[in-house]
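First the structure, then my questions, so here it is.
The complex appears here without one of its protein chains, the remainder shown in place.
Naming follows writing order (A and B), and every chain is counted from residue 1.
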Amino acid sequence: MSTTPNPILKTEALTKRFGGLTAVDGVSVELMPGETVALIGPNGAGKTTFYNMVSGRMTPSEGRVVFKGDDIAGHPPHKISRLGISRSFQITNVFVELTVRENVQVALISHRNKSLRMFRVAARDRALRQEADEILARLGLDGVADQRTGTLSYGDKRLLEIAIVLATEPELVLLDEPTAGLTPDETKHVIRLLAKLREDRPYTFFITEHDMSVVFELAHRVFVMHRGGLLAAGTPQEVRDDPEVRTAYLGDEDESAA
Amino acid sequence: MSAGRLVVWGALAAILAALWWLPSWAPYFYIFVATEVLILGLFAGGFNLVFGYTGMLSLGHAAFFGFGAYISAMLLLHLQTPLILALLAATAGGGLLALLIGFFCVRLTEVYFTMLTLAFGMMVFSIAQQWRSVTNGSDGITGFTVGDFGIGLDLVLGNPAVFYQVTLVVVVLAAALLYLITISPFGLILRAMGENPERVAFTGIPVRRYRLYSFAISGTFSGLAGGLFAPFTRVASPDMVHWAQSAEPVLMSILGGSTTFLGPFVGSAIFVLLETWITSFTDRWMLFLGIVLALMVMYLRRGLFGTAVDWLRQRRTRSS
Partner (left out) sequence: MQTFVAALLNSLDLGILLFVIAVGLNIIFGVLNVINFAHGALYMLGAYCAYTAIGLLGLPFWLALVAAPLVVAAVAVVLERLMLHRIYDRSITDSLLLTFALLLIIDESVRWIWGTSIHIVDPPVGLRGTFTVFGAQHPVYSLFVMAMGVLVGVGLWLFFTRTRAGKVMRAAASDRKMSRLVGINVPLVFTGVFALGAGIAGLGGVVAAPMRAIGPAMGANIIVESFIVVVIGGLGSFPGAFLGALILGAIHGFGSRFLPDLNLVLPFIGMAVVLLLKPHGLMGRPAT
């Protein structure tokens, strides 16, 4: 007999208004632990605003965000991160002046509660270095660990984004357009990477994407947002065949690499 | 240790040795110049923890420097305490005042923060200037002598060369501690905050609180510098709290470069030497300071030492 697990993330009528504009309108969704869910929708559909509310960057106007049973709406980002949610950014948000390894170490120092250690040399902390290098290796970035991040290629910076996210050992990973601006080869690499990552650990991935190949290869379920509201939810197949979705979104756009 | 690092540490050791024996090889007047460079260098170095590392521009740091000076002067005048006690009190005082003022200032970012530091700094200046009963107003606190150092060391602190060497030891030890903080995990968090505070928040750090920590620590070093400055100049006066004094660590950090640890110290040397030279033929030092600051901000933002370090690093990566 299997028991129905509780959703790891639940939003209830989540709404965000900016003055007269309603960016997110009463969106209610559930994510189950361990699944990979894609959030798609045309530009301006409200995906990033929705993300921002889940990750603590914005406070909802109405509605609830429940993570593992706790209401987290309006919590500051650092509290939400500590609860086990980590997010990457659509516009690459890495620490340009620090080395690649140091980028990951920042997240590790925070996660391992070493952030108030003032009288130890960070570079000599072997555990810190090893852990950072492990994470970098998982993403194929161990070769550039000592380089100043500013010198990295765009693709590697996107990978570093993901590395920083994983360093805090989150349960729920929000990836905001992880393949934005990547070449088809780089995109395939990221898809393989995410697939491998979730084999090793039971991450729940919540990914926004424009690239349908990512959606079809990775997502168990898809949510479609349109004009702030939830238009459809289901397996990738169901969503692709949904006529409403086609008219609103897939029908108006060329399909990108399948 | 790699060859490069060996060279750097070797150079530092040589410089420190030269500094220690300065009273023997330099003209008498330069003992005073060097003492001033060291003290203001520590002030600037402490300031740069907040500016270069944590990315916040404070225009009121003289509040902590001056407060340290007043504490030191008052203890020396009224209680004739050993210098080391006066210094410890000044350090603690600077830190506490920074904690108090910082609490209000870090609540907001950038623009507001800078405005508030200026405002609170000038508030402390007004208090120093007008609370005659305690601070003796514009005349400042004078008439104290420096007795012994304390902890059993028998030093003639009235001798400028001896005072200079004591200052050298105190400043080097303090700078070493400051350096340790900058290369610690905490220091890495600060550097990340200086660049991208939002991202740091998303890794689980309460950024505002850490800004306060950085500000308070910076205040302790500034207080210590002030604590040394009072016995050095034999006075604690309100202009040590004025924004013109707050401008000095800013300019030193910009001159030397806010992106390296040693930048502010180098900047202090350049600044004091320039000041000594310029004031010998004009009173318009502040005007010159303003022009130099403007030019540096516009054209050489990473400072003289900082630009040199950048250039060296580029050469190294190109040849590797």
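Definition applied: a residue touches a chain if its C-beta (ideal position, glycine included) is under 8 Å from a C-beta of that chain, and two chains touch if they have at least 3 such contacts.
Keep in mind it's a predicted model, so treat the numbers as computed, not measured.
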Based on the whole assembly, the unshown chain contacts which displayed chains?
B
Which listed residue (B:L85, B:L99 or B:M123) would be found touching the missing chain in the intact complex?
B:M123
Touching residue (missing chain; options B:L153, B:A294 or B:L312)
B:A294
Touching residues (missing chain, whole complex) on subunit B
55, 57, 59, 104, 107-112, 114-116, 118-120, 122-123, 126-127, 130, 242-244, 247, 250, 254, 284, 286-287, 289-291, 293-294, 297-298, 301
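Simple rule for what comes next: only the chains that are shown with their structure count from here on.
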Could you work out how far the Cα centre of subunit A sits from that of subunit B, in whole Å?
43
Subunit B residues within the subunit A interface of the complex:
180-181, 183-189, 191-192, 195-196, 198-207, 210, 213, 217, 259
Any idea which subunit A residues touch subunit B in the complex?
55, 76-78, 81-82, 86-87, 89, 93-98, 102, 105-107, 109-111, 114-123, 125, 128, 164, 167-168
